[in-house]
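Sharing a structure below in structure tokens format, with a few things to ask.
The complex appears here minus one protein chain, its other protein chains still in place.
Here the chain labels run A and B in written order, and each chain numbers its own residues starting at 1.
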Amino acid sequence: MRAYLVRRFITAAVLLWVVASVVFFSIYLLPGDPAHTILGGMDANPTPEQLRAVRQKLGLDRPIFVRYLDWIGAMGRGDLGRSLITDRPVASDLLTRLMRTLQLIVPAIATATVVGTAAGVFAARRRGTIFDPLATGSTLLGFSVPVFVAGPILVYVFALWLRVLPSGGYTNIHESPARFLAHVILPALTLAAAPMATTMRMTRSAVLEQLPQDYVRTARSKGLGERGVLGHHVLRNAYLPVLTILGLQVGAMFAGSVIVEVIFNWPGMNTYLLQAIGVRDYPVIQAVVLVASAIFVSVNFLTDVGYAVLDPRIRYG
Amino acid sequence: MPPRAILIGIMLTVVLLGVPALGQSPQPGQPAGSCGVRGGVFKFGLARDAVGLDPHLNYGVTSWSVQGNVYDTLLQYDRQGNIGPALAESWTQPQPTRYVFRLRRGVRFHDGAPFTAADVLYTFQRIRDPNTRAYRQRDLDALEDVTAPDPYTVEVRLKNPSATFLDMLGRPEMYIVSRRWAEAGGDFRRTAVGTGPFRLTGYEFGVRYILERNPTAWSPPCLDRVELYPYQDDRARVNALKSGQVDMIEYLPWQDVEHFFREPGYKVYRGRELFNLVRLNTTRPPLNNPKVRQALNFAVNRQSVGIVAFGGQAQPNEGFLIRQDSWAYNPQTSRVWKYDPERAVALLREAGMQPQDVRLTFESTPLSVHLDSAQVILQQLRALGMQVEFRVIELAVLLQKRANGDYMMVMDGLSAPWGDPDAYYVYFHSTGTQHAAAVRFKNERLDQLLDEGRRAVDQTRRKAIYNDVERILAQEAPWIFVLWRPQAEVGRNHLKGYVRLPGVLGTATTGFFERLWIERP
Partner (left out) sequence: MLSSTLGYATDNAPAPVRVRRRWWSAKLLIPAAVVVVVAIVALTAPLISRYDPDEINPAIRAALPSRAHPLGTDEYGRDITSRLAYGARISMSVSVASVVIALTAGTLVGMSSGYFGGSLELVLMRLVDGLLAFPPILLALFVITFLGPSLINVILVIGLLYTPRFARIAHGATLAVRETEYVMAAHATGATHTRTLRRAVLPNIAAPLFVQTSLGLGQAMLLEAGLSFLGLGAPPPAASWGRMIEQSSRFMSLSPWPVLWPSVVVSTTVLALNLLGDAMRDALDPRLRGRT
């Protein structure tokens, strides 16, 4: 078991390094560089000397392998560099932005899990009645409607028509938890729609799988109420596969969060990256990709660990 | 003396005394607009993050909302778009190349340090320092010498006379900074200490900027506080206004202009100071033949582009940069293009080609202010039979192509630096870096005229010069000038005092929040 885990860990680490390096080299191959933005962007009129001077100052004229080694060294020290455009240290900005994205993802996952599970159990128990396909259908809708359609609809209803929630933006949670909540509700809901459907489906089928089993009948015959049967036995067994899917959903959520951050003007890690790519802010791009991949890889790794723990077949595979 | 003679004599004297002599400071400008109501908080939605705070670097219009309100320039534009006093109370021009500025007394920086001539000298020095990478570094090469005979006087000597020197002093990126603060290690990128009507008291990068009233400013504002919120996505920004999260936004998309015009409770402020153009690479065949370039100009239906790409809110540009309201406007030279496909084909034939023989590559960024126009133009050129390949490129790539000239035809949008026709120099003088030099465009007679126009002072003479410039441009047709595009802000009705600066200065209006006040119902 331990050997397996160690192997997986090393694989994950190597993977991360490969991904980060590929990205490192490829972004320098992109046409365009930050010098233009630094010297004024759209309104700029820089001389060739000014451009050269800026590139030199940023170290962009050095050979790429030298820069690569420097970067490796810096990563080893934990130094993520400074933004070429704003000169702000990347590490602190990245952390702030990552926190903000997590402030979106965590509530979304929580909502998806809680509501999805409840809906799944509900549908499983009401199988055969109209509620089952109704619940199934409505969550499936959440899975099929694109994020950038659902989001603006929610904005229209709650922010523009009923005017009970803001249409976008962000408030620091330390500054005003109430306002933070107001800002996070709509984007988190939008983000939660798809995983809610998945969770619901998984829970439903897992519960359905458990219900006819012997131990359930035994528990029932022992006199345990429906609640007890469900809560103590069925759910516990049914939930294992759902839990592992959860890990995957976190990773997948990073994808949906890009569009949500754009629509709701949520200044998270995704918009940080989008802007950085637009102006070719190399240190920021490299740092964000590294961190995002690290998160992804870790989540996959943890999920695999979870699976290994549960399924003995895999441990020795 | 006969009474009539006396009367005439008096009138003449009055007239002669009233006319400002050459170079004397103009009459004091109009009062800045009294505050109807003192106090209040104003929330403004920006189109981009303010990126950086350095007052001598150009981060685009959005940053002016911060920089313009925290810093001051020596001179500033009044509501009519004329240059007038700011930190410099008055000035004289004893010789064409010599200016003497008298500085305002009693002004203090936000940290308490008094404003003196030493700060002005330091500012110029900083801008000219290559390490600063200041936007106006090259412009200040025109300075011969800057001295401060006393703490409230600054004397500037130019190498050559310049018709636009005073205009330049009123531009953003010429903000006056505190020498004492800078030398004590002040960080221009992360903090802002100026003499302006507001203080930057806090910001959360990417989220919010807070400007608070500076009660001891020489031009104190009406509002108590301004909060700036960046909203990158157009729709998010408009929604923020509609849902009441902000009181006003900039960069209102034209699609929403009609809506807000009709909607009670809002006021739209609109100007047309940015223009769209297609850059032509004059070294790449067939564009190396001026007749082909002229043909392209006649092949474009500018009205159509304006209707489709900007809902009819754009102003077709059938000339160059001198508009009808300018003193330099001459209907014969300033307006030459029209939609004339037959003429286009005839010109091509003169160049020895049929439309089908014309092979072009046309690029544009995906920004809708570029792409929409490009699409229509593409359609029109193809309708004539030309073979045009179309490519979408990123903004960063556009910036690079401007500098290295690696394009054939590319859609672009610019804002003229000032209303003076000297703007032609920046774009068409062969040393005008990335505009002309990048594609090695050079017309010697044009260069000569542009140099002359820069140095001449007499308006009649200058008008003649620039009309000649336009005649040459009509022959050379180095660009396809397409249209002046709409630029709008929209705010709640209770916001008063926002008056867009006229002409090309419009976008600088957000640097003057001291003139705003909020009406209480």
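Just so it is clear, a contact is a pair of C-beta atoms (placed from the backbone, for glycine too) under 8 Å apart; a residue touches a chain by one contact, two chains touch by 3 or more.
Because the structure is a prediction, the values reported are computed rather than measured.
Participant: Quick one: which of B:L158, B:A182, B:V268 or B:V308 touches the chain that's been left out?
Facilitator: Here the residue in touch with the unshown chain is B:V308.
Participant: Which listed residue, A:I72, A:A118, A:L274 or A:L302, touches the chain dropped from view?
Facilitator: Spelled out, the listed residue whose C-beta touches the missing chain is A:L274.
Participant: Out of B:L277, B:I377 or B:I393, which residue would touch the omitted chain in the full complex?
Facilitator: Of the listed residues, the one touching the omitted chain is B:I393.
Participant: Touching residues of subunit B against the unshown chain: what are they?
Facilitator: 234-235, 238, 253, 255-256, 258-260, 307-308, 312, 366, 368, 371, 375, 391-394
Participant: In terms of residues, what is the contact footprint of the unshown chain on subunit A?
Facilitator: 11-12, 15-16, 18-19, 23, 26-27, 29-30, 140-141, 143-149, 152, 194-195, 198, 201-202, 205, 208, 241, 244-245, 248-249, 251-252, 254-255, 258-259, 262, 270, 273-274, 277, 289, 292-293, 296-297, 300, 303-304, 307, 314, 317
Everything below uses one rule, namely that only the chains that are shown with their structure count from here on.
Participant: Could you put a whole-Å number on the gap between the CA centroids of subunit A and subunit B?
Facilitator: Going by mean C-alpha positions, subunit A sits 42 Å from subunit B.
Participant: Under the definition above, what is the set of subunit B residues touching subunit A in their complex?
Facilitator: 49, 51-52, 57-60, 130, 133, 135, 137-138, 189-190, 204-207, 229-233, 235-237, 239-240, 242-245, 394-397, 399-400, 402-403, 413-415, 426, 432-435
Participant: Could you pull out which subunit A residues touch subunit B in their complex?
Facilitator: My answer: residues 30-33, 36-48, 50-51, 53-54, 85-88, 93, 97, 152, 155, 159-160, 163, 166-170, 172, 262-265, 267, 271-272, 275, 278-280.
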